[in-house]
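One protein chain is absent from this view; the other protein chains keep their places.
Now for subunit A:
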């Protein structure tokens, strides 16, 4: 999941205020004249991706946009939309909630825009969702794992919540025979906080291991030497660290400097090349994630091959999620046979009731507007990410 590091109560209030303000201004503008239902698909269907390609979460937004772009290219080359072509526009949120809300407002007031791909950032997404729901704009997010993102039948999230697949780490803990875990988590993000405060205690209960120490770090913690020292003093068999992307190389570096040489249980924030600056110190971090380019599903490998051919690199999970989001929307528009926003909303509801094979795996299903996947377990090495197992593996 993606979160801006500097998040807090005041920011949430500011975001709510921005959303409310923009909402009122949009309401004052009057309704849009979306194409009427039942008229069939137009020759050109306009979609907008409102994602950060600059700023603190640019790495995820840029990757997601590649996934959207690839899917749109394939869809346009196929007959999925009966000859209609998607025109995808990109709006950079600059990792700012107010810019995201403003870009969405523009999309809402543009009668030609059929639907929107929402931001990977939770902070931005919670500013966008009330607008989209109120004004009837179909919107599909990737990442954006906090509450307040999926708020109604116009809003979907094509990324599973981390807490839904994180427990697949159980098998690794059992296989390694760990009897105790020291947990260090950031208090910045609700999702990682939940994994630290609830998921690990729950796993400890189920698997019978002890949590020797649980330490929360703050939004501005950059030097982890002191909490690591405390954590290691409790003598755990293994360390679990739940930090946002950029903090992971520092934590791994400082863990090794503190003399800890074992495996480290992490989270998907360590992916996307974030561990590279740690060099060899990054070796041995393992984490569950919703997608890895090595996973076996035929539909996943088809996506990986297409992505490699298009961009000459292996895809990240952000691109895979976006790819599935784009196909979900395209299938819904095809079923609606219309770019009317309400018709798309109704079609999305029906489409979400079905399972599908996509980049993220096989037989994927939606639950309360959020995609569910079994997840995979990976280990970081300087040579690349190693796929340990898929799903619970049992």
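We adopt the following convention: a residue touches a chain if its C-beta (ideal position, glycine included) is under 8 Å from a C-beta of that chain, and two chains touch if they have at least 3 such contacts; residues count from 1.
FYI, contacts and distances are computed from a predicted model.
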{"item": "Omitted chain (choose from \"proton-translocating NAD(P)(+) transhydrogenase\", \"Branched-chain amino acid ABC transporter permease\", \"NADH-quinone oxidoreductase subunit E\" or \"RNA polymerase sigma-70 factor (Sigma-E family)\") - UniProt protein name", "value": "\"Branched-chain amino acid ABC transporter permease\""}
{"item": "Chain not shown: contacting residue from A:80, A:204, A:272 or A:335", "value": "A:272"}
{"item": "Residue among A:51, A:84 or A:217 touching the omitted chain", "value": "A:217"}
{"item": "Hidden partner chain, touching residue among A:57, A:265 or A:343", "value": "A:57"}
{"item": "Contact with the hidden chain (one of A:253, A:268, A:292 or A:339)", "value": "A:253"}
{"item": "Positions on subunit A where the hidden chain makes contact", "value": "5, 54-59, 62, 95, 186-187, 215-223, 225-227, 229-230, 233, 245-246, 248-250, 252-254, 257-259, 272-274, 276-279, 281"}
